[in-house]
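The structure under discussion is supplied below as structure tokens; questions concerning it will follow.
What you see is the complex with one protein chain gone and the rest in place.
For clarity, chains are labelled A, B and C in written order, and residue numbers in each chain start from 1.
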Amino acid sequence: MADDTSIRALEEKVAELRTMMESGGVDLSEEITLLEKKLFALRREQYARMSDWDRVKLARHPERPRGSPLVEAVAENFYELRGDRMGGDDPALRGGPALLDGRRIMILFHHRGSTREQQHACRFGMATPQGYRKAIRLMNIAERLRLPLLSLVDTPGAYPGVQSEEQNIAGAIAESISRTLALDVPTLTVILGEGGSGGAIAIAATDRVLMMENATYSVISPEGAAAILWKDPQATPQAAQALRLTAPPLMELGLIDQIIAEPVGGAHTDPKSTADELRTAVSNHLHELSSIPLDELRALRYKRYRNAGSVRAAADQRG
Amino acid sequence: MADDTSIRALEEKVAELRTMMESGGVDLSEEITLLEKKLFALRREQYARMSDWDRVKLARHPERPRGSPLVEAVAENFYELRGDRMGGDDPALRGGPALLDGRRIMILFHHRGSTREQQHACRFGMATPQGYRKAIRLMNIAERLRLPLLSLVDTPGAYPGVQSEEQNIAGAIAESISRTLALDVPTLTVILGEGGSGGAIAIAATDRVLMMENATYSVISPEGAAAILWKDPQATPQAAQALRLTAPPLMELGLIDQIIAEPVGGAHTDPKSTADELRTAVSNHLHELSSIPLDELRALRYKRYRNAGSVRAAADQRG
Amino acid sequence: MPIRRDDRGRYVEVEPRRTEETAWLRCRECGELVFRRKLKESNHICQRCGAYFFLTAHERVTSLVDEDSFEPLGLGATSLDPLEFVDRRPYQERLEEAQAITGLNDAILVGRGTLDGCPLVLAVMDFRFIGGSMGQVVGDEIAAALERCAQEEVPFVLVVASGGARVQEGMVSLLQMAKTVAARNVLAEAAVPFIAVLTYPSSGGMLASVGSLADITIAEQGAMIGFAGPRVIEQTTGERLPAGFQTASFALEHGMVDQVVTRESLRAELTRALSVLQGGSHG
Partner (left out) sequence: MPIRRDDRGRYVEVEPRRTEETAWLRCRECGELVFRRKLKESNHICQRCGAYFFLTAHERVTSLVDEDSFEPLGLGATSLDPLEFVDRRPYQERLEEAQAITGLNDAILVGRGTLDGCPLVLAVMDFRFIGGSMGQVVGDEIAAALERCAQEEVPFVLVVASGGARVQEGMVSLLQMAKTVAARNVLAEAAVPFIAVLTYPSSGGMLASVGSLADITIAEQGAMIGFAGPRVIEQTTGERLPAGFQTASFALEHGMVDQVVTRESLRAELTRALSVLQGGSHG
């Protein structure tokens, strides 16, 4: 991000003053408040002129709230279900029943891990066929027990490994999309961080799709697009821009339903308020969805995806 | 089988005479006819006093009609579907759509192989989780395309290997039973040779269950029962008897619906007529089943398995 | 399906032949003599080495439901010995002996109760009863319990301790797999939760049917979970079994169960699972 260094310097200064005050007993609260105001202004200024590529970096920010800590913050009584019942358990795609604002739901979410070991085990949130087959199992349970489905998407994409191909990752994604579309319960997706291509859509073909303000949702990573279309890694920021992977253009294209506001500076600057905003948005949409009869819901869902980015639907809209 | 040697001697003698007649030009047809009559009588006599253990050996007879040759003889246009779409294809449990007596059906069958290499690859008809997951996939297609299901069972049991356990063979069998029971098409099983325990019931919980005259259907092999209950391999014939694994007692217990007659001496003595008998029986049952409305069929199916070997149902029957 | 014992499991068996209760039991893991009354207080876990003594159905029920809340629902049936089976001894005799030892009609104890106030139907198997094998009575009891839960919309909890099918009932026992699965499908249609607890041992036809089809599957530490017995696998395939084969953590690693818990925390775990499946105000 532009001016990142001056913001960091200011952040460090504030931290220093705090430490001084706590250990030394000198009252520096006034100075701190002033500096924090300055910091906030800088952040807002920077935030306002963020490029799409800045947004990608924010979506990937190592401290961004995500994975099981976020699930625990948003929902209560989360009970993790593990295993695909066919040979494995993928730690990159997780889920289980939980209570959200008093409502029983089934949550699916990508988990990228915070420590280096976790990240390695989770492959930074890139799920395998085992992950998507577990997701299908959890969707079956959700339908059986009539729990609305909440998908929290945050993945660079499905894991591109030899074993993934041997276990038919393409088929697992296809089946997962098919199962999501056929579910006889209300379904909702929030793109939390990165919504990476097939690995994301596998669990995101839901009745509604929301995006966090700084999330991205894309058919390919900007780096991948730069390499393939521009034949030039330097073109990555340009590719990020061209792909229209941030929330506002996707809202304009009619592909998402709501943008969930984040605190100035990004979700990581205030995980608590982020979780609250997220919970409120999810709760509202689930409330609305639950009032629609199931067959109507499925008909609406079909129409939504039948018309998604359709030449005809667009023509109708324009004409 | 008792007196097997004298029958074999006679068979050889007939073959010798035939060769003599064909090469030498001497007319021995009268002698051959006489000997064949004698042979038939011997076979019938032997057949009539077969022990249950003899029956087990007949069910396992290496030349018994089974597997894909039998499928080709019974049905037309068999189109094999391969793969579980999750990583593998089990050659021990096969299937695909076919026409039987002009009716489109989905066939599942165990394949034991005839050559040594085939038998090794098919593990003598012992299916793995991949086989049962393929079976579930084929059942899904059958339901989608409204094809009645025909299961041809011939397996010593599910394959007890390390990888089977790693891939959750128990879960695969359970899911296969569950899918069979929930199928929204008429379903029919024929126990062809060995109906070995969990590996058999996985695809045999159908609307009707038929047995070939010399087939066996058992919760455990006689050898296994002798080892565990008698702690004596010598007790195998006795165990075979005690387990009531042949068709007549299973008919008496109400667990099967029809016994399909085999030629004297067993199915392998006349594969052609065996296939014809099998086709006729299957065709008749499918015809009957197809006249029952599907929800009634599923209610009947539930009742059948709910009452199968039930203490209460038996008490009701006796009282 | 053989009735088997896994020597690698840290499970300690109570000698099943003895009808009279002895005051002292020897821990097979560490050799310690433990006082039976003390053992009960420690949830049947050896206080010296942590080995698990397996629980009788009654002990398991007591450890899981609210005090005095359990009300038996059994059908009161005993096996009809449909094959009139005799091996070295008549099956009838084995049945009577098992009944005398366990005080049960067959290898399962079914009843309703509450867990932290939450109503449930509980079915607990007893390994002492012919290896916890599933014959017609176990099949009938599980099916009836599932149907009842579907009708009354009460969650079903099944604690598995079974060597597999009841060989002495031949094909009648095999068909209990289909029966229990059919009844499980009824519960599914009623949208009522089903939780399975897999303990030592969970194998054979019991695992290859209703035991594998719960919404939530919890393995007790020390459980043996597998379709075929180790000896059968070795004899049939000649394969060497990997370390930790068919243990609870093997099952977790291979995607077969949702959680592995100690015996001490099983009750809390069940409460947790039931509360999320049953809780919620918006339905």
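The working rule: a contact is a pair of C-beta atoms (placed from the backbone, for glycine too) under 8 Å apart; a residue touches a chain by one contact, two chains touch by 3 or more.
Worth saying up front: this structure is predicted, and the values here are computed from it rather than measured.
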| item | value |
| --- | --- |
| Touch partners, limited to displayed chains, of the chain removed from view | A, B |
| Residue of A:77, A:164 or A:214 touching the missing chain in the full complex | A:164 |
| Full-complex contact with the absent chain, from A:58, A:139, A:243 or A:275 | A:243 |
| Sole contact to the chain not displayed, among B:11, B:36 or B:89 | B:89 |
| Those residues of chain B which, in the complete complex, touch the missing chain | 77-89, 96-99, 102-104, 130, 134, 141, 144-146, 287, 290 |
| Touching residues (missing chain, whole complex) on chain A | 158, 160-162, 164-171, 173-175, 177-178, 181-182, 197-198, 200-202, 205, 217-220, 224-225, 227-231, 235, 239, 242-245, 249-250, 253, 255, 301-302, 305-306, 308-312, 314-315 |
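The rule is simple: only the chains that are shown with their structure count from here on.
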| item | value |
| --- | --- |
| Chain centre separation (chain B, chain C; CA means) in Å | 33 |
| Shared interface positions of chain A, touching two or more other chains | 85-87 |
| Of all residues in chain C, the ones touching two or more other chains | 212, 254-256 |
